[in-house]
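One chain of protein is taken out of this complex; the other chains stay put.
For chain A:
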Amino acid sequence: MTTTAVRPPTRHSAPVKTTHRAERLWKASPLTMIGLIFGVLLSLFPFYWMIVIASRTNDAANSWPPPFLPGGKLGENIERVLANSDANILKGLMNSFLVAGTITVATVFFGSLAGFAFAKLRFRGKNALLLIILTSMMVPIQLGVLPLYILMAKLDWLNTMPSVTVPFLIGGFGIFMMRQYAEQAVPNELIEAARVDGCSTWRVYWHVVAPALRPAAAVLGLLTFMEQWNQFFWPFVVLADPSNPTVQISLRSLNTAYFADNSQIFAGTLIATLPLFVVFVLFGRQIIGGIMEGAVKS
């Protein structure tokens, strides 16, 4: 998935003098602006709608015409969904933090270690191993879902958090991203100098490479946490028992209830999205930068 979009990031830094014509060429036309604002509204509306329904009584949520403004029942709905014994959403939140957090730490650590090895160390079979990693990124989990399920049953991991954590501790994407970054962010001279000073490979990693990789590690961590927090398919398969869910599986339990209580479901979606909303508000620029950088480089 990575060799396709290779394009060196030739920055078109603003020329010394921007001509009037060039200026006009890049101005957004009114039509463009209208389209853009329409796009933004479409993009944000479901978030607004989430708040509207989550703050209404269920009767108001299911009325005609539908409500368009938030009501005053948000706290009540949140209390109800937290107390819902089918969904176990508090447990789900804690599990999701644990699972996504563990995978994030492991991915950043193993990813930077392997990325360093692929970018800066010489060893036999390097290219073949890298190719295996690239190929692994193309394989959908569905392909092995059944034996993986049987394996989890044998390990006695069904309905426990290791089943949704251990298989994802390190993936090809993390290694590849760190390798790309290490290649250009860590000068060979720096590594050689550390070697001359008698540093072992581990010390080179720890004292020279790891600090240089920090910006990429932060982005990888953010993307990994978001991805894992939102994981659904595999947890759905192995966490069938609703008493020990991740937060996404809690949402599923809310949805399978006999009586669909929309204001409660929406309060649930609000709770499940809130942590990532906070992450996005704090680190949105880095996340967007990461997506855009990845697109150009990988």
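FYI, contacts are C-beta pairs under 8 Å (C-beta built on N, C-alpha and C of every residue); 3 or more make two chains touch, one makes a residue touch a chain; residues count from 1.
Just so it is clear, contacts and distances are computed from a predicted model.
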Self-check item: Omitted chain (choose from "PPM-type phosphatase domain-containing protein", "NADH ubiquinone oxidoreductase 20 kDa subunit", "Cellobiose transport system permease protein" or "ATP-grasp domain-containing protein") - UniProt protein name
Solution: "Cellobiose transport system permease protein"
Quiz item: Which of these touches the unseen chain: A:Gly75, A:Pro211 or A:Gly284?
Solution: A:Gly284
Quiz item: Among A:Leu74, A:Leu90, A:Val105 or A:Val145, which one is in touch with the chain left out?
Solution: A:Val145
Practice problem: For the chain that got dropped from the picture, name the residues of chain A it touches. | Solution: 1, 4-12, 21-23, 25-29, 32, 35-36, 39-40, 42-44, 46-47, 49-50, 53, 61-66, 110, 113-114, 116-118, 120-123, 126, 129, 132-133, 136, 138-140, 142-151, 166-167, 169-172, 175, 188, 191-192, 195-196, 198, 200-202, 205, 226, 229-233, 236-237, 248, 251-252, 255-258, 260, 262, 265-266, 268-269, 272-273, 276-277, 279-280, 284-285, 287-288, 291-296
